[in-house]
Each structure stands twice: as C-alpha cells, then as structure tokens.
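Only one structure is covered here, and it is reproduced in the block below.
With one protein chain held back, the other chains of the complex are shown just where they sit.
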Amino acid sequence: MTLVDHLVVAPIVVPAIVAPGTMLVMRRRRMLSVIVSLGGVVAMLAAALALFGIAQDDAIRSYALGGWVAPFGIVLVVDRLAATMLVLAAVLALVVLAHAVVTGADRKGWHFHPLFHFQLLGINGAFLTGDLFNLFVFFEVLLIASYGLMLHGQGALRLKAGVAYVVVNIVGSALFLIALGLLYGLTSTLNMADLAVRVAALGAADQGLLRVAGLLLMTVFALKAAVVPIHLWMPRTYAATMPVVAALFAIMTKVGVYAMIRTVPLIFGSGAGAAAWVPAPYLLPAAMAGAVLGFVGVLVARGMREQAAFAVLASTGTLLMAVATWREATLAAALYYLVQATLAGAALFLVADATMRRRGQYADAIVPSPRFAGQDATGLLYLIAAVAAVGLPPLAGFIGKLLILDASFATPDWPAIWATILGSTLVGVIGFSRGGSTLFWKAAPPGTDAVTAPARSRVDLAAPLTLLTLLALLAVAGGWVTAQTQATARQVMAPDRYVSAVLGEGR
Amino acid sequence: MAVDRRRYLALIFISVIGLVMALAFIHLSAPDLALTQISVEVVTILLMLLALHLLPGNPPRLSALPRRLRDAAIAVAGGLGVGWLAWAVMTRPERAGISRFHWDNSYSGGGGTNVVNVTLVDFRAFDTLGEIIVLGIAGLAIYALLEPAARGVAGRRLRAWRSNDRHSPERHPMMFVMATRLLLPLALLVGSYIFLRGHNQPGGGFIAALVFSIAILLQYLASGFDWTDRRRKFGEHMLIGAGVLIAATTGLGSLVFGAPFLTSSFGYFHLPLIGEFELATAMFFDLGVACVVVGAVLMALAQLAQIAQRAAKAEEADEPS
Partner (left out) sequence: MSLEFLVASAIAVLVAGGIYLALRGRTFQVVLGLTLLSYAVNMFLFAIGRLIVDKPPLYARGVVEHADPLPQALVLTAIVITFGMTALTVILSLRSFLESGSDQVDGDGDPVREDAA
C-alpha cells in the first residue's frame, strides 16, 4: 500500500500522537507544546484537504484496519461526505485553536491542548468509521473530551451545568449500547455495510425488534444533534462554557446529524422493512419545532453565549428540516447549510468572546453598558455574524436557506417547511437586532459603573473575521460548492455503491 | 449515625450485585469478563467510598409521594421494556455472523487462543485504542477537577468538613501496613502473570493493570499518602501519555512494512528450558493499554485520597485552637 492509501489514518493518528506529546512537554516548555499543537492541527488540515481532493473522483475508499477485511475487522471509509466533514472540522479547529492561543484561553486551566486534540480525534474517528460499535467508541471519546474542555476554567455555574451535561449523555450512551446490542442480536454483524445487507434480508418475525432498534439509534443521534424535545441540555451547556470551547462545539451537534445522514439511507433505507426511513414521521415536526424554539430563544436570550447557543439550535432545526425529507435535492441543500451553519455558529461564539473580553464586569449580558473600547469593531463583527446565522443576504446563510426552500418545493410538506423557515427567520432577525442594539447601540443610563477591562489588542478579532470571510467565500463560490454537495448527496443516496466498495463486488 | 450507615450498606449491596454478575459471567462462559468485572468493581467501590464520604448526609425525606410514584412508574416501564427486549433477542435462534471468522482465525491469524483477548488487541484493536483514550481523558479531567479543590470556596468547605465517624485511635494500623507491604510484590507478580498469559488464557493488559493499581492503592490506604508518594517514582501524566504513544506507535509500526495501521504479527521462538514461547506485537499494544489504565486509575484515586487527606490535615490543624 502506498503512502497515499495510508493517508486515511492521518486524521486519527496525528491527534493520537500530538495529544500525548503536548501532555508530556506541557509542564516544562509551554511554547514548544503550543507549536506542536498548532502544527498538529495544520497537519490534520492538510491531510483532510488531501483526502477531499482524492475523493473528487467519486470513488469510495475503504481501509481495513489491522489488515482484517470487512466485515470482520474495523474499516475506515472515505467518501465525499466523510471528506467534507473532515475538512470542516479541521478548518474550524485551526481557527479556534489559534484564537485560544492568542487570547490565552488555553492557559486558564489544565490540559487544554491534549484535550483539544483528543476531541478532534473523536470527531474525526466518528466521521471516518465504517463500523457501528466503533462509532459508539468514538462518540464516547468526543463526549468525554468535551466534558474536559467544557469544564476548562471551572467555576461553580460551569460545574453545575457540567454535571447535568454528563448525566444526560450517560443515558444516551446506555441507549446507544442497547440499540447496538439489538442490531447485533438480529444480524450478528457490526460493520455498517454488512448491516445494510443483513437488515434487508431479515424475516418477518424480526421486523418489530428491528424497528425498535432503529428508533433507539435515531433517538441517540437526535440527542447528540439537540433535536427537540431532547434539546434542553445544549443551550444550558453551551451558555456555561468558555466561548472558545463553545465555538468548537458548534461541530458537535453536526456529528449527530452526520450519523443520521450516514446510517439512514445506508442501513435503514428502502430495503429495511419495518424500519425503512425510520425517523421520517418524527424528524420533520421535531426539526420545525427546533427552528422555531431556537430563534425564539435568540429573541429572549439574556446573554450572548445563550443567544449563540439558541442560534445553533435553530440552525440545526432548519438543517434537519431539509434532511427529514430524505431526497437527494434536499440533502444537497442541507449539506451546504450544514457547512455554513457550523461556521456561523462558531463565529457568533468567537464574537461573544471578543466582546466579553472588552466588557469587563458586564461580561456577555445583553444589557446596555457604558461605552467600552473596541465597541465599534465588535459591533460590526456581531452584525455580520448575525446576518450569517440568520440567513440574510449577502452571506452564505441566505444562499443556504434559498437552496433549502427551492429543494423542498418538490416535497409534499413544502407549505409547512416554507412557513417555518420564513417565520423563524423573521423572529431571528428581530432577536439579533434587539441584541445588537442593546449591546452596541444603546447608551447605559447615567450612574452605571464604568467598564473595567484591560486593554485588548485587535488580534482576537482575527479569528471571527476569518470565519466570516470563509462564509463570504462560501457565498461567492456558491456554484462550485453546490456542485460538490449535489455530488455528495448523490453518493449518499446510492448505498449500493458504498456496500460494494466496502465488502467487495458482488454483494 | 444511621444515615451514613445506610450509605455504606448501599455500597455493599452494589458490590454484591457486581460479584453476582461476575459469578454469572463465569457460569455463562465468560472468564475474561468475570475477571474484569471484579477488578473494576473493586476500584469503583474504592472510588465511591473515598468521594462520597465527603458529601453531606441525607435528609430523611427527599421528595413528595407523587413524584416518587412518577419516578417509580418510569423506572418500571423502562425495566420491563429493556428486559423484554433482552428476552426477545435471547430466545431467537443464533445466526451465523462475523464471530465465526474471529474464532477460526484467532490462532492462525492472531497467534492466541483467547479469542476475546485477540479480538480486543488485534481484530478490533482500533476500538481498544479509543477505549484507552477515553480512560486517559477521564484521568486528565479528574486531575484538572481535583487539583484546584484545595483552594477557594471548595477549599474552605473542605476545611469546614467534619467527619461524622469516630476515627480509629491508630492512624495506620500495624497489621494492615505489614500485610499490604508484603502483598505488593506478590500482587505485581500476579499482575505480570495475568498480563503475559492474556493472549492464550483469560487475562490481559487491562486486568493486569487493575491488579497493579489496586496493589499500589492499598499502599496509599495503609501507609498514608506522603509515605507512598515519596516512594513512587513515575508520574501519572507520564504513564497516560506514554501508554497512548506506545499503542499508537505500535500501530504505526506496521505501516513501515506496507501493512495497514494496527496490523499485528507474531512469531514462535524456542527458548532453552522454557520451551516454545510466543511473542506478538499485540503484546506491546497491550502494554500501552496497561500503562494508560494504571495512570488513569492512580490519577483518579490518588488525587481523591489526597483531597480527603488535605481536609483531615486542615481539620487537625484547627483542633487545638
């Protein structure tokens, strides 16, 4: 096997080496560990871009770990969807890590860099794996790394929110194991492609159990993606986290969405009997509720982080509305929206961080405050990020929503989808305008304490600016990106090609 | 106090449940699982004893009756649901699956007769890599949580803590100290034995690591934190980092030979006096696993033991005043 073939493992091996590396060096030479950490993320980005380039030929590549062929060993599968998600994660990671280093957030507690890389390892592993139990293991890796990162910097409120976050996810893991057990008990295999084949071959007696297993699995992914009604953990947790960490978490909910997009057409597609398209009746109403609740949350939020968290909730809801119809055209629109929503959500959190650093004791509370240094710059960034998050022209959010509206026109539910998207966008616009004017426009009543904050250099504005530039590029290059997402959706909705790529021809 | 006694009783019950599960595993043909269950049980109960000792006592009535009924209804529904699912799957006829391959190729392809262990370190080594990373991260997060606990609000609360138990007059009972010191080399021997035999008989890196950790923890419990800490040369951070690196580089080694990541190889060597001896690269992977487990368990429990110690020290300092 050539070096290029082995490139698949790079997104996993690089963090696996960099994380303990930074841990061992951290105590003695901090500068070295920072350089190693940044170098690791750059290497990861390079590998992800290379894989994306390799996947352009529409071939699905499978890599047998340990030399054991599928379905007996664990395989890593690179197709367009996996490559896209890897690039997205790497870009986000680089921007967030640079911001953390520049603002000194990594020094606020222990083990920031090792935890950061372990988190990336979990995310990349989840995107690459072709084995369902392996997906569980990497879900756990990314969850426990997120606990560590979430608690970074500590404080009583953060710890309390952390306990709730941990308990909710332990229940989710238990459900995942039960669903896995059921699927293995029915089919005696764990490999996703093999599951697709065997699920389609199940007899009538097994259909009830199959449906239960499918529903349980979808519930777990929905919990991960913060779908209504199991969404409450997300705003509470993200609002209590350090904004830099919350910016990285913007991709965590998308892992749940990815898992749904990966497993439903493949395993629970048309051939799956009673479990065919198993989340279908529930996902659309839940997604619509999520979009509405999210933007209402944006309106009533009391802090910038809370507002950003609800914006992420809303964008996940909008995204899932497009996914829920399980057609190629809407899936392509959803993928475009997924990329832009992740970047926009992260941008909102980073802008919140920049504002918090300048507002001293007012932190991120949405109340009028006396004038603070850098108010104009952060206000402008907030405006652009809000435009991106809510989906107004000229940024990518608008194009994303337009694509979703256009693609869903062909589906039977289009009146409901259109009404929800347009209505929630309106609420979101009102919410962000209210927030923005309170934070950056209104003058505080006389007699309020002046802002006491150390002078901050403009460097910490670079990270949100980078993300917003990327969003602008996404809009400008809309044609090319749309062609990419359409090719990806085409690949996803043709599971036979995946199965034959992983298991060999003739299955 | 009756309230605290109830807590210790609850922990005893939990450990009995775990023990019964281990016996069930032995009866139902899962010796590796039984060993793992028992050793994880010991460490978990130790952890809970240390940590929950510091929590406040329970008020007698925790919540109103309607709430309890609602909770009980949810619990019963959940239990019946999962139990029914288990029964439904267990009574289904078994279908030929991928484990047939694991059985057939365990010896010829993996070099070991303990199919479960070969699955863990060879067929599904990638899962094990993820699993030890989870444990390592847990250790790191626990360190980060406990390290600042002596300062600030938490430190004040710790110092204000008064234990409800009567302390034993002997701080370090002599019998306990001697017994644990004699046990340490024996435990290390047993742990090494379990490690080496894991590939072919029930055992393996994880269980061996837990045996090591428990032996060292007994030293903490018997002889006190300072005594043990002075004699311990290796740091837990080093162990966790080294363990993950060993596991990852073992996997990368196969890339040099053109094989995919985490491919293992093995060979049989003839040693004088001992006879035929098997050496597999999977053993290095198992070594990495053992290192991470020892590091993470020690990090969690040693830090926790220290926190109670710090509280007790602060309490002693206050007493004369």
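Order of writing sets the chain letters: A and B. Residues in each chain are counted from 1.
One rule holds in what follows: contacts are C-beta pairs under 8 Å (C-beta built on N, C-alpha and C of every residue); 3 or more make two chains touch, one makes a residue touch a chain.
Note that the structure is a prediction, hence the values are computed from the model and not measured.
Asks: Who touches the missing chain here, B:177, B:247 or B:300?
Replies: Once the missing chain is taken into account, the touching residue is B:300.
Asks: Looking at B:114, B:180, B:219 or B:281, which residue reaches the missing chain?
Replies: B:114
Asks: For chain A, which residues lie in contact with the unshown chain of the complex?
Replies: Chain A touches the missing chain through residues 133, 137, 140, 144, 147, 151, 154-156, 159-160, 162-164, 166-167, 170-171, 173-174, 177-178, 180-182, 184-185, 190.
Asks: What chain B residues would touch the chain not displayed?
Replies: 7, 10, 14, 17-18, 21, 24-25, 27-33, 36-37, 40, 43-44, 47-48, 51-52, 54-56, 58-59, 62-63, 71-72, 74-76, 78-80, 82-87, 89-91, 94, 97-99, 102-103, 106-107, 112-116, 119-120, 124, 127-128, 131-132, 134-135, 137-138, 141-142, 145-146, 149, 152-154, 157-158, 200-202, 206, 293, 296, 300, 304
Everything below uses one rule, namely that only the chains that are shown with their structure count from here on.
Asks: Along chain A, where are the residues that touch chain B in the complex?
Replies: Within the complex, chain A touches chain B at residues 1, 6, 9, 13, 16-17, 19-21, 23-24, 27, 63-68, 71-74, 109-111, 114-115, 118, 121-122, 125, 133-134, 137-138, 140-141, 144-145, 147-148, 151-152, 154, 156, 178, 181-182, 184-191, 194, 206, 209, 212.
Asks: Note which residues of chain B are touching chain A in the complex, please.
Replies: 82, 85, 88-90, 92, 94-99, 101-102, 105, 109, 122-127, 129-131, 133-134, 136-138, 140-141, 143-145, 147-148, 153, 237-238, 240-242, 244-245, 248-249, 251-252, 254-255, 258-264
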